[in-house]
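As you look at this complex, bear in mind that one protein chain is not there, while each of the others sits in place.
Then we have chain A:
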Amino acid sequence: MSNSSSMPAQAKSLKHAGEDIWKNRTEKVNAELFTLTYGAIVSQLCTDYERNFQKVNEQLYSMGYNIGVRLIEDFLARTALPRCENMVSTSEVVSKCAFKIFLNITPQITNWSHEKDAFSLILVENPLSDFVELPMDAMKQLWYSNILCGVLRGALEMVQLDCDVWFISDVLRGDPQTELRIKLNKVLKDEIPIGED
């Protein structure tokens, strides 16, 4: 309970740490270059899968997962953050540090589930989908930025959090906002060497 009083201060320091790393210790590239590179990847996938967008979603997710499991190492090395004790602090770290350091955005955290095991990130800006407009046939099915879900899932899994991550809405689909949902399934146990029991 005593935690709750120190929470705002902690959140503030996370924000500060994220901004400091972004500002002073990050090599940067043009965001448009990033956008158009990702665009080329998605467009190639749409061609390869003959506009079966379900498969494109899966492929982007899978690609993101493989990035996430490696990206977390860089993140931990850069921030030197300790393990998060609950999902509330995890959400703060994801939004204020991780997104800030890698994409220079700070999504809002909302829609906490009753058990505090699921939350939503509202992406007001999204460097992956800047200047992107989906064709009619893709609007219904394609989750353009699905790679983000994969990255989050992979990275969180590496810190023993088994999560489901998916998009609920996307402005590219005509929704009012871009909302990404993260739900904790279970905290993975630290493995004990065989023969200990």
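The criterion applied here is as follows: a contact is a pair of C-beta atoms (placed from the backbone, for glycine too) under 8 Å apart; a residue touches a chain by one contact, two chains touch by 3 or more; residues count from 1.
The definition used in the following text is that contacts and distances are computed from a predicted model.
Candidate names were "Translin", "Hemoglobin linker chain", "Trafficking protein particle complex subunit 33" or "3-methyl-2-oxobutanoate dehydrogenase (2-methylpropanoyl-transferring)", and the UniProt protein name of the unshown chain is "Trafficking protein particle complex subunit 33".
Residues 22, 26-34, 36-41, 43-45, 48-49, 54-55, 57-59, 61-63, 65-67, 69-71, 74, 101-104, 127, 153, 164, 166 of chain A touch the missing chain (whole complex, contact as defined above).
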